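All protein chains but one are shown at their positions in the complex.
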Amino acid sequence: MASLDPGIGEKFSQRTQRAINHDGSFNVRRRGGPPTNDPYQRLILMPWSRFFLEVGLLFGVLNAVFALAYMALGLEDLPGVAAPHGWVQDFLSALFFSIQTFTSVGYGHVYPGSNGAGALSSLEALVGVLTFALATGLLYGRFSRPTARILFSSVAIVSRRADGTPCLQFRVANRRANILIELTAQVIVKFTDPATQNFSYAIAALEREAVSFLPLTWTLVHDLVPGSPLHGLGPDDYVARAVEIIVMLKGYDDTFAQDVYARNSYIASEITWHRRFRRAYDVDENGLAIVDLDALDATEELEQ
Amino acid sequence: MASLDPGIGEKFSQRTQRAINHDGSFNVRRRGGPPTNDPYQRLILMPWSRFFLEVGLLFGVLNAVFALAYMALGLEDLPGVAAPHGWVQDFLSALFFSIQTFTSVGYGHVYPGSNGAGALSSLEALVGVLTFALATGLLYGRFSRPTARILFSSVAIVSRRADGTPCLQFRVANRRANILIELTAQVIVKFTDPATQNFSYAIAALEREAVSFLPLTWTLVHDLVPGSPLHGLGPDDYVARAVEIIVMLKGYDDTFAQDVYARNSYIASEITWHRRFRRAYDVDENGLAIVDLDALDATEELEQ
Amino acid sequence: MASLDPGIGEKFSQRTQRAINHDGSFNVRRRGGPPTNDPYQRLILMPWSRFFLEVGLLFGVLNAVFALAYMALGLEDLPGVAAPHGWVQDFLSALFFSIQTFTSVGYGHVYPGSNGAGALSSLEALVGVLTFALATGLLYGRFSRPTARILFSSVAIVSRRADGTPCLQFRVANRRANILIELTAQVIVKFTDPATQNFSYAIAALEREAVSFLPLTWTLVHDLVPGSPLHGLGPDDYVARAVEIIVMLKGYDDTFAQDVYARNSYIASEITWHRRFRRAYDVDENGLAIVDLDALDATEELEQ
Partner (left out) sequence: MASLDPGIGEKFSQRTQRAINHDGSFNVRRRGGPPTNDPYQRLILMPWSRFFLEVGLLFGVLNAVFALAYMALGLEDLPGVAAPHGWVQDFLSALFFSIQTFTSVGYGHVYPGSNGAGALSSLEALVGVLTFALATGLLYGRFSRPTARILFSSVAIVSRRADGTPCLQFRVANRRANILIELTAQVIVKFTDPATQNFSYAIAALEREAVSFLPLTWTLVHDLVPGSPLHGLGPDDYVARAVEIIVMLKGYDDTFAQDVYARNSYIASEITWHRRFRRAYDVDENGLAIVDLDALDATEELEQ
């Protein structure tokens, strides 16, 4: 761990983590500030396994609490429960009755036989129905959250146009069979000052910032000409200044009927020089265009 | 099938399939790439018949599994089930109890009579409620997915403005009685190189790219002047270069409270020359404007 | 009814109906075209009374069908039903059992006592749960459909700026206590040719096309200067050419978290000349701004 020797600027800058990971997440932490509590965000963003675990836990805890409440009333208020068999069996009997109430199954072989049990089971039925109402909304919110499945080429290349203009290029394709339309892109270059660790950002203009639809592949091109924040930089400069090419894509997804976003970034080690991309689609014998996603990274040497 | 003789460029280019079908779908296939699994997209996009089939199948399979589990416990744990009558009847009895639990009907003439059956039926009630929560979300997602019902004229025409400027025109109308506002259009021309089968795209500027609302019909006009990618091309060029006029429409739909999109394209055989459109609306005796959707294609010879 | 004498252009043009009613709906009918079936749009747009009527009817019909099916099986398959009392009582008994199954209440004093009744009630439970899932989505879709409650001044005025420039003005305010932000407006003038009944449209530029928020009132101003489609027209021209000032407003509503739209139009008889608007807000003794919606129409004579 280099953490034993912080403070040497030049070395340190090389340890600056990328701002954006390949999965689109940001490398930032927050501290301080007023406390925030966003249960919706937490429940929407957690993995499915954890979501079902938390739903199951909540379901178990709520029903256990109601079961204990029925026991406190006394199981004689729940006709149909077998005669007392010790507290474990009593708890299980109360628990099963509670779950039958909470889920509104209500077989009725056990039923509330007193005003206390009637009131408690009425409350539980209401809580149960509202809980599942909430779960319905959360399931829909999780399921319908739009996510783009844009495949980025794993490298960016420094290439040359037909007229000799040097340029930075990378390529994207849609991994899904759905339709992305009105796709727009923006590229930002992040620099880190090796001495002060101050970050700075500059926009890198694209030859074309939008396409109407993305059926095949799209090669994004930034000309390395005067005015570009990357003009005149060589591979060593990319490393020294911790250059990170940040890409933001936005498009409208036909399935979700919403805009979807994708992010990625390329750091110095992910940029190769003097290459060009090869065509990544073919036309089959019936005239149908076929995109080969495995060929998205296919490049070849630039001829001299 | 011409597929026996691929490889002759000139012939081949004429077999290039259109990029966009009349129903708005794209003629593209994907291969390779990382596996994708998008259950939401699949369940949203499949036809209703298939959706209900899959829901019915899932419902049947889940309940059959639970029924077998109840049988494994032993039907004596489900008081109210008739005495054993062979495994078919036992399975049916367990299946009906399972469905009554899964859907939370819970008549109670059969009920869980042991801790094992109590636990299993509790689990099933939870699974059932969550399954229907998911189905609720999916039904809403399918039902509320906004779709434009834009009617395009079945042909595009090469016409002439009053001042003699040649132009390409086609016409759209809203098939629905709802309101489309802030309608914008973009036209892209796709060419296929007969030798290399490389695709190229060019934007065809419209005389007017947006209308505030679409109560009647909208004629989209692209002037065939210098600067147009179609300038100077005749019918033979359209065929040789596999010209495809791709149209993308976007508007806000009052009912869905969302933007809706429509796509269409015209290939060489769907373009007629030296015609003009006839008015497709009338005003009745009460001053009410009436759009005649059947007249959307109505054209007449251009006078000399 | 003037419908006995159509065809006299000058008179006829005065019978042209306004394109947009004060409630924002369009005066257009469609005929012809392929059939459309948009159950979602129909169910979302119908009045609440009709919605509940249709839901009630569907509920009644479905349950009656199931009740008849149970009767076809024979009520002896539904133990707990009283002995036969004629077909009316039998139908009611089957209907109540059906509803208890459809809504998953399932008291169980009547229950399916044969494989046929078990299968039928299982199917009904599934149909019932899915029906209510759909109803849930529709209720949410209806309830959450964003609608703007913009109050328009009931007249537009032809006024004069401080520098003497003549201008057309009208005023809007938010009827609700919610927040409308990023409000944009567009004004289109519709003319009807008295001879041919052809419609033509022109954009009327606004002095200011957007406001960041609408807490008080917003006066929209169109200068009647050269370049305006209304430049030089007097009250008689407005009538003769059936001028209609169409207004489209769009804003973001904080409650619905969506864009909302409002439309209105002013015809010749709703335009008054040589007036100006009076301020429609006050500041109370605590410094709080108060909008007086009743004063939205308040105008006064322009001094000479």
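First chain written, first letter: the chains are A, B and C, and each begins at residue 1.
Methods note: contacts are C-beta pairs under 8 Å (C-beta built on N, C-alpha and C of every residue); 3 or more make two chains touch, one makes a residue touch a chain.
Note that the structure is a prediction, hence the values are computed from the model and not measured.
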Q: Name every shown chain in contact with the chain that has been left out of the document.
A: A, B, C
Q.
Of the residues A:Gln197, A:Ser269 or A:Asn286, I need the one that contacts the missing chain.
A. A:Gln197
Q: Please pick, from C:Ile99, C:Leu130, C:Leu168 or C:Ala204, the residue that touches the omitted chain in the full complex.
A: C:Ile99
Q) In the full complex, which residues of chain C touch the absent chain? A) 55-56, 59, 89, 92-93, 95-96, 99-100, 103-109, 132, 135-137, 139-140, 143-144, 149, 151, 173-179, 181-182, 212-213, 215-216, 252, 254-257, 279, 283, 285-296
Q.
I need the residue numbers on chain B that touch the omitted chain, in ascending order.
A. 104, 106-108, 136
Q | Chain not shown, touching residues in chain A | A | 2-3, 6, 12, 15-17, 19, 25-34, 36, 38, 40-41, 44-45, 79, 100-101, 104-108, 110-113, 115, 118-119, 121-122, 125-126, 128-130, 133-134, 136-138, 140-141, 145-146, 186, 188, 197-199, 246, 248, 250, 256, 258-259, 261, 263
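Here is the rule we use: only the chains that are shown with their structure count from here on.
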**Q.** Turning angle required so that chain B lies on chain C, C-alpha fit (0 to 180°, nearest 5)
**A.** 90
Q: Find the most central chain, measuring centrality by the gap between its CA centroid and the centroid of all protein CA atoms shown.
A: B
Q: Mind pulling the residue numbers of chain B that touch at least two other chains?
A: 100, 104-108, 136-137, 140, 256
